[in-house]
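Apart from one protein chain that is not included, each protein chain of the complex appears where it belongs.
Which chain is which? They are A, B, C and D, in the order written, and residues in each are numbered from 1.
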Amino acid sequence: MNDSSIEEVRPVLQARDVSVQFGGVKALTDVSLFVRPGEICGLIGPNGAGKSTFLNAATRLVNYATGSIMLDGQPLEGVETRDMIGRGVARTFQNLGIYASMTVLENVMLGAHHRLGGSFAKAIFAPLRARALERSNREKAMAVLEEVGMANLAARAAGSLAYPLQKRMEIARALAAEPKILLLDEPAGGLTHGEVHEFGALVDGIRRRRNLSILLIEHHMGLVMSLCDRIVVFHLGRNLAEGTPAEIKSNDAVIAAYLGKAA
Amino acid sequence: MRDLSLSTAIKLSLFAIVAASISVFAPAYALQQVAIAIAYAIAILGLNLLMGYAGQICLAQGTLFGVGAYVTAILNATYGVSPLATLPVAAAVSAAVGLLIGLPALRLQGLQLAIVTFGIAAAFPQLLLKLGSLTGGVSGLPVDAPETPGFMTDVPELWLYLIALACAGIGALLVSRVLFGDAGRALRAQRDNPQIAQALGVNLTRTRLWAFATSSALAGLGGGVFAIVSGFISPESFLAILSINIVIGSIVGGVTSMAGAFVGGLFMVFVPSWASDINLSLGNLIYGLALILIMMVARNGITGFIEKWISMIFRRAAG
Amino acid sequence: AEPSPGITDDTIKIGVTGPLTGPVAVVGGVAEGIRARVEQANGEGGVKMGDGKTRKIELVIEDDGLDPQRTLANVRKMVEKDKVFALVGTAATPNNLAIGRYISQKKVPNVFMYSGVVALNAPEWEVGFVPSFSTEADAFAEYLKINRPDARVAFLYLNTETGQTFMTAFDGAIEGTAIRVLERQPVTSQDPTVETQLNTLKASGADTLVIIAAPRQGGEAIRFQSESGWKPLTLVTNLSSAYPVLQSVGLENAKGIITSDFLKPIVSDQKSGDEGVDRYLDAIKSANVNFVFANTIGQTGYAIGDALIQSLEKLKQPTREELMKVVHNMDGWKNPLFFDGISMNTKEGSDIYPVEALQLYQFDGQKYIPIGGVLEFEGTTHE
Amino acid sequence: MTLLDIRDLSVFYGKTQALFDCSFSVGEGEFVALLGSNGAGKTTLLRAVSGLLPFKGSVFYAGKALDKISAQTRLALGVAHIPQGRGTFTEFTVEENLSLGATIVASRSQVREDKERWYETFPRLRERRNQLAGNLSGGEQQMLAVARALMSRPKLLMCDEPSLGLAPSITQEILAIFKSLNKENGMTLLVVEQNVDITLQYADRAFVIEAGQIVASGTASDLIGNEDIKKSYLGVAG
Partner (left out) sequence: MSLFFQLVTSGLATGAIYAALALALVLIFRATNVVNFGQGEMATFSAYCTWQLMQWGVPLWLAVLASLVGAFAIGIVTFRLIIRPMMDAPVEATVVITLGILVLFQAACMWIWGAEQLSFPSLFPGGGFGIGEVRVLASAVGTLAILLAIALAMGFIFRFTKLGLSMRAAAFDRTRSVLVGVDVERMLMLGWGFASVIGALAAILIAPRLFLSPTMMTPILFYALAAATLGGWDSPLGAIVGGLAVGVTESLGASYLPFVGADMRIAVPIALTLIILLVKPVGLFGSYKVTKL
């Protein structure tokens, strides 16, 4: 959209005119969006605006009919879903993508799967090496859990955690992948107001320490406004607005479509 | 972690004690039966990996078992290869066949896959008859007994039993290597939610095919052992019902348990005949009831049931 | 001589294994028939054996579901744990093959097998009973040569050694005649229906249908030839021509079929005046067997039981070797259920097939009527 | 008049106790909020009342003891529960979901009328009426869950975190709908929420639950003003 801003630094993620259709339902129509390195970009919009669908398209879980999505300037067409994480794109899921019967630690260790390759051949024919990798993976996963403040829960079954903790564990798993960009789909769901603040600090800390780019979908306006550098708004599957939190907060179209009277 | 290795050690020594006392106390004919049970157990080990961990239901494990048995028998009877030397080949050929059977699994799941593989199991005996020149048709093939070391010539069954046990050990080692690490996690991940697994970088195709290959290799190994222990094989031993029975063995033992594989193998061999020993004409009635009652009492399989009790007792003792 | 295992001064232990359950549980009738005859003998005080002692027979019956693996397991258990003296009436070819090596090793007699296939693998320790399928093939060929010398034949054959043996023998027997085989279709005992095969056979233009199949498929084929408007001359193996099979098909549908058997036809459970048949009817009644009186498999079992008792009566020494000697040298033994003129004959070293004669029958819609005389193939059983 | 009377309610998951002797009551026609931080036991309480969990103690609804009454009967008596995580029938269409919501309703015309009404309220659902619920966006599913529960025309509606995943405007809209049902139809509401500020704008009264126990209660206006309670239990900073 704003071409001059793109010139400055190459965005980590850039989508242009992306459309997604499910049968007769047009979930996205020509949406564009970019995320700069080190930036937290908010993605908001009414329910059904197509935010999650955009995330799915950007991680190649759904196909887009038109447009292009580029990662570090590389087009994603033809890239397999499973290769996205290896290219530095890690994500969380709106409806939770956790493995309920595995422990928290196992879930987080899965985040590093793409680096370990998890090959049967290695496990069968090079067991010592496989075991060494496993050990270092476990240590790294523990470190990540430490970082998000969940180290004490490592041995719990993921399914037994409270909903917000499950969401947080998903973030830890995404971090274990050591991504360049993190796509978060409603990570603060189920948090109380105070917890949201704390959570915001956590995300911001992660971004700073790791110099990550983050695309954040949230309905929690307090969080979005305080955390994001820039916000993109979708409505009915199209771009509605884009700007700084202050601009968005006072954008009439956004207020009408999304925020409601008392934001 | 320490707990885990401790419980593994306890389990292993328990296993060793049981295995040793069987070899001492069981009469020769029963020892051979146990060896056959172990041959089935090897196939169940594979199926547990595939069904319990990879979540792919294969109703053709008996077929792959049969492929292994026939590879051993053909190599031995037709080409004179020593029986033990055929085992790796049996495993490899079954793995290859298993890969082929596994190909549809890349697109099919659950029930659909189960039924397609069941069809393969149903067709297998006919195929064996059709390839009569290779398989000996309905008359089957004899397999030489492996050379028994001097000191046990009196009880060749003991030697057979030890061979079976050793092969099962190899199988268990293989499975444990796969399961306790990144590969095993990926396997479970693609079972519980393939889409999420993909997003985590799991290569579904490769993971599933490897699971099929490993499982089939074990089926083939088990089949080879079966051929050696039986000394004679024919198509009648590899009817579709065998695949069903292996699945029953796997589930009754416990699909996610290695010890369960052995329980399952023993179950397959001994329970039907015990049932008919109780009452000849009511044998199957008793067997059917047994299946139902066992699952009602031990819904996670016999080992799951035992583990639950043991951990309950431990917790009592501890607290 | 030292008595062999399984025999004492007043008992002798005999093992039977067969499919009492599973898809071919009908074949379990063999074991039941044997039991009926043995219980009858025991009820009469036991068997007075050749060594002068009277012994009761202790039967050990095991179910193998027709799985050769379980047959072997049963046999090992019966030999090593139960210590049976001999095995009798072991059913089906693959199962007998599976135990061949073991019984030769252990030198355990496996007598009066219920298997219609010639090639086995422990001939010194085995003796057959029912005529080979090749014998039956010869009988059918014989009939055709006389009654329909230019027959155009369609085969529905069991796709196992059974069908192969039959067809090979039949082809040999019609060599040099004007009889031609136009079409052959295999069946398996797992086939849900055999309509497809039958349609193809019908379309071949044959005028003669030969059915070699297990009862279910055989029955279907008998019904087909009557229902389909195709009226070939129909020859049915005795595997699936038993009266109960015809009943399931509908007697009128079976009218005119031809079969061969070595047993007397029994179509009523009322006393017939035939002493052998009457004793059989008594026996199965008091043994409370699980087959109906007209079941030829059960009758065969009873006949096997009788043969066993006759061999024991001739056993001079209580050894297994002696038993084999006796059963390998039968000379015209009679059997209560055999058709008049058919007897059991074997010759050590050359002939281990006790029954090698057959009588042809035609079904008249009510009962089997013998046609022609007994066809004798003594000593000619071949592959 | 008291509609829901909870006395010494305790609930166990196996051996772990999640609720400890909770007592409170909800009057007929009241709009009550149940507040509390994560894992406090709010969901557990609703599940016990609606019949998904067995409990110790007593729960009276319209004077009837609920412990021996099946979940279906409770629904028939007018107790509806919108579970956390929505609980839509994902493999059924939107329309079928609404029909299922009306399982206990005998009158066809009432069902038709109500469907029309909720389609009117949530036009998004009308657009998607023949689509599988599982394909709806998170927020759309939440709307569906609410509409479905209302199809049985409950007397007591218990809703577990309705705001979860909803756009702010929709959250307000749903709470406003609740309020109007409460005002106009006299429907009693027991709403579990994290979103304290917005909820207290609509609720008459609120209870605060913490670690399985009721620790505070009061009218909404009391609580809005009570910084202490907000700080220590609800984690609302300033």
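A few remarks follow.
Heads up, the rule we're going with is that a residue touches a chain if its C-beta (ideal position, glycine included) is under 8 Å from a C-beta of that chain, and two chains touch if they have at least 3 such contacts.
Worth saying up front: this structure is predicted, and the values here are computed from it rather than measured.
Remark: the omitted chain is touched by one listed residue; of C:45, C:176 or C:229 this is C:229.
Listed residues A:14, A:32, A:56 or A:166: the one in touch with the omitted chain is A:56.
Only one of C:3, C:23 or C:50 touches the absent chain when the whole complex is considered: C:23. The residue from A:11, A:42 or A:97 that touches the chain not shown here is A:97. For the chain missing from the display, the contacting residue among B:88, B:149 or B:288 is B:288, taking the whole complex into account. In the full complex, chain C contacts the hidden chain through residues 21-23, 25-26, 28-29, 159, 185-188, 190-197, 199-200, 202-203, 215-216, 219-220, 227-229, 244-245, 247-250, 290-292, 295. Think of the hidden chain as still there; on chain B it touches residues 51, 104, 107-109, 111-112, 115-116, 118-120, 122-123, 126-127, 129-130, 193, 195-196, 240, 244, 247-248, 251-252, 255, 281-285, 287-292, 294-296, 299-301. Listed here are the chain D residues that touch the chain not shown: 50-52, 71-72, 75-76, 80-81, 83, 87-92, 96, 99-101, 103-104, 132, 134-138, 148, 152.
In this text, only the chains that are shown with their structure count from here on.
Centrality by Cα centroid goes to chain B. Of all chains, C has its CA centroid at the greatest distance from the CA centroid of chain D.
Computed from the mean C-alpha positions, the centre of chain A lies at a distance of 75 Å from the centre of chain C. Mean C-alpha positions place chain B and chain D at a centre distance of 51 Å. Of all residues in chain B, none touches 2 or more other chains. A linear topology is adopted by the chain contact network, the touching chains following one after another without closure. Across the complex, chain B meets chain C through its residues 27-30, 32-33, 36, 122, 126, 129, 137-140, 142, 230-232, 234-237, 239, 269, 272-273, 276, 280-281, 283-284.
Interface residues of chain A, counted against chain B in their complex, comprise 59, 61, 81-86, 91, 93, 97, 99-102, 106, 109-114, 116-124, 127, 130-131, 133-134, 137, 173, 177. By the touch rule above, chain D contacts chain A in their complex via residues 37-39, 84-85, 124, 128, 131, 135-140, 142-143, 161, 163-173, 194-197, 234-237.
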